[in-house]
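This report concerns only the one structure given below.
One protein chain omitted, others in place.
Chain IDs A, B and C follow the sequence of writing; residue 1 opens each chain.
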Amino acid sequence: MSSNLVLRFRAADRPGIVARVASLVASLGGDIRAAEVFGDPDTGGFFCRMELGSPIGRDGLTAELQPIASELGLEWDVKDLAQKMRVLIAVSKFGHCLVDLIHKQEIGQLPIEIVGVVSNHEAMRKTVEWHGLRYHHLPMSDGKEAQEARFLQIIRETDTELTVLARYMQILSDSFSVALDGRCINIHHSFLPSFKGAKPYHQAHARGVKIIGATAHFVTADLDEGPIIEQDVRRVSHAITAAEMVAIGREIEASVLSRAVRWHAEHRIFPNGNKTVVL
Amino acid sequence: MSSNLVLRFRAADRPGIVARVASLVASLGGDIRAAEVFGDPDTGGFFCRMELGSPIGRDGLTAELQPIASELGLEWDVKDLAQKMRVLIAVSKFGHCLVDLIHKQEIGQLPIEIVGVVSNHEAMRKTVEWHGLRYHHLPMSDGKEAQEARFLQIIRETDTELTVLARYMQILSDSFSVALDGRCINIHHSFLPSFKGAKPYHQAHARGVKIIGATAHFVTADLDEGPIIEQDVRRVSHAITAAEMVAIGREIEASVLSRAVRWHAEHRIFPNGNKTVVL
Amino acid sequence: MSSNLVLRFRAADRPGIVARVASLVASLGGDIRAAEVFGDPDTGGFFCRMELGSPIGRDGLTAELQPIASELGLEWDVKDLAQKMRVLIAVSKFGHCLVDLIHKQEIGQLPIEIVGVVSNHEAMRKTVEWHGLRYHHLPMSDGKEAQEARFLQIIRETDTELTVLARYMQILSDSFSVALDGRCINIHHSFLPSFKGAKPYHQAHARGVKIIGATAHFVTADLDEGPIIEQDVRRVSHAITAAEMVAIGREIEASVLSRAVRWHAEHRIFPNGNKTVVL
Partner (left out) sequence: MSSNLVLRFRAADRPGIVARVASLVASLGGDIRAAEVFGDPDTGGFFCRMELGSPIGRDGLTAELQPIASELGLEWDVKDLAQKMRVLIAVSKFGHCLVDLIHKQEIGQLPIEIVGVVSNHEAMRKTVEWHGLRYHHLPMSDGKEAQEARFLQIIRETDTELTVLARYMQILSDSFSVALDGRCINIHHSFLPSFKGAKPYHQAHARGVKIIGATAHFVTADLDEGPIIEQDVRRVSHAITAAEMVAIGREIEASVLSRAVRWHAEHRIFPNGNKTVVL
């Protein structure tokens, strides 16, 4: 088997789709090693992800599948797991998610290639450059429109497939969000939908919750309202100050964000309206 | 040692309070077996709970402490752990929290005496009476005012110390909430402050969260806004329907509510503005 | 669609199995609504579970699949989700898992029919009979061999598909374990493989662990060594006594056991050597 591929598709549910696709894969010598199929009873959406060993590569399989995919009305793609996803990271002053992503990438835990780091501050330059990565300082002083235009240009120039907002403390314009639809993941430092907006740990502290959390979600034009990919939580008590919540939260944020990035890089996440399916 | 007591107090923080109280306890032959002290840096509130072995009983210790408590401006009480808290449970049609509380009381896991069960439905009568408990059917058809008056009368007649809303699906009047201030615990079937109000699991499902939860809180006039006592959560996935969330949530609700009831019966919970301190 | 079926199989991994099976299902008008496929890279075992809407029922689909299953060397079956699994529960003196299973069955959370309760004690008779279930007292005073013979006879007479040891504090003979291979689930009150054998919470307390747990596993001749189905845990502290661990543990045990029973009743669990695959 020359290639380790992921074939995934979504379709309107109708009988026979899996059979048709699996049969074609088999006829081409492909071997399904793992698969998951989910039919959403609420929307009728039908989602499938298959891991294949395949004697023909990504492009070949794509060409072969094209006719059947058209006939069945699939929204689909084939990915080669050997080809690492190109990721651009955006950060402001807090480096905990950035450091975690870089470390996990370096030790082989994340199937990504970090193509650079964008920041509205200089704070992380030294760290980023020491790891041999390119640092793009995009100050807000240039104006939001110019800054975002430059940001989008970097995304294009670097062939970025996924932009990760790793505590990038800027509100994006609608047009920027739309341009990156489904290709931009943010980490919000609360257990959404609780505590949207600014200073969520301080909000959580003021409300007296007994558990805090973090949420990785796709960026959409609605701030903190995009489809949720992953969440996690940690217990706190009355004795934990807001500042301590911030510290505890950093671990949750880094962990949740890195899982969302890994799942995306493994081609596991399907947007499903305002929700996600993770297969 | 004749008695196993809990002495607890709150005060404005000022030096020497613990020393004064501990010294008086020691002079009376009391033995501190466990204690926790928490000074809230935000409010200056100072909270203390001590478990004592004491040669004199609750009433004796109360009398001895009265002068020093007045002098120091303590809000305080002494409780005898041998005296089980008198609990009235309110329920509508769903019995999972009720059954859990009764079972835990019967096997000695909750230091409470259940003085009866109130319901706006007849659904749980058979279960309750089989366990030898009194069932009070208070239908809403009598009108909310009359119904709540009867509810309060039962609380008084049974010397109820704590009223537990164990999935009692009625919105309480302000006056009822105020009358039970600090003596009424509700279980809300969401991870507050997310998903207040009706059908929280359906709200959670619609939002696509990856973790659901439940919250035990003191009842106040603001619906689902009272001080949070305890919360817990469980992971869900895209494949979990709203109905399955309801089922998974039942376990969380019963577990969280029984912990809140136990802590209250062990005299561990201090309201602290819109928050709680649990010692 | 007349039937809601589960088709599951395991096989030695070789290309084309999913395609063959899915194609036959499709040719019979069946509709795959959810599916999961797992190939174990360590053993080469290949596991598949499909939920189908099918115009032909369980027996019909079984007959149609027989030739292909033989050809492909599948270990397989078809189940009708409308047909509740017949479950016999065994218990000694502690009723928390029993009460939890009965309650969840009664409110429709477990797709099982409880065909009776077996016990070496009389302690749970009243509870069981109040719920309208048959209670079989099988005292150990008759001798282990006779007692187990009677137990097996009840399993046969009631057409029991799954025997659940819900804190049944008897060590089973090898022959009994072998007779129920893959059809008997036990709850062990520790996070296996830690603290096998008697009084695990007391072992955990003596060791000073900070987290306790419970484990549901298939019963095999090796005590507490069978394939693990599900585990869960809860944090404890130095201040938690062994008796309190027992109390906390009851909730974990009931929760873990009910999940294992539900998964088995939904035909999700595949033994895989000394491990399980849960699809």
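Rule of thumb we're sticking to: a residue touches a chain if its C-beta (ideal position, glycine included) is under 8 Å from a C-beta of that chain, and two chains touch if they have at least 3 such contacts.
Since this is a predicted model, take the numbers as computed values, not measurements.
> For the chain that does not appear here, which of the shown chains does it touch in the whole complex?
Hidden chain contacts in the full assembly come out as A, B, C.
> Of the listed residues A:6, A:34, A:114 or A:260, which contacts the missing chain in the full complex?
A:34
> For chain C, which residues touch the unseen chain?
Counting only chain C, the missing chain is touched by 38, 40-41, 191-195, 207-211, 213, 227-233, 237-239, 241, 272, 274-278.
> Residue by residue, what part of chain B touches the chain that was omitted?
Within chain B, the residues that touch the unshown chain are 13-20, 22-23, 25-27, 29-39, 41, 50, 235.
> Touching the absent chain: which residues on chain A qualify?
34, 94-96, 99, 103, 107, 109, 130, 239, 247, 250-251, 255
As a convention for this text, only the chains that are shown with their structure count from here on.
> Roughly how far is chain A from chain C, centre to centre by C-alpha average, rounded to an integer in Å?
One centre to the other, that is 36 Å.
> Using CA atom averages as chain centres, what separation in Å is found between chain A and chain B?
Computed value for the inter-centroid distance: 41 Å.
> Two or more other chains in contact with one residue: find those residues in chain C.
34
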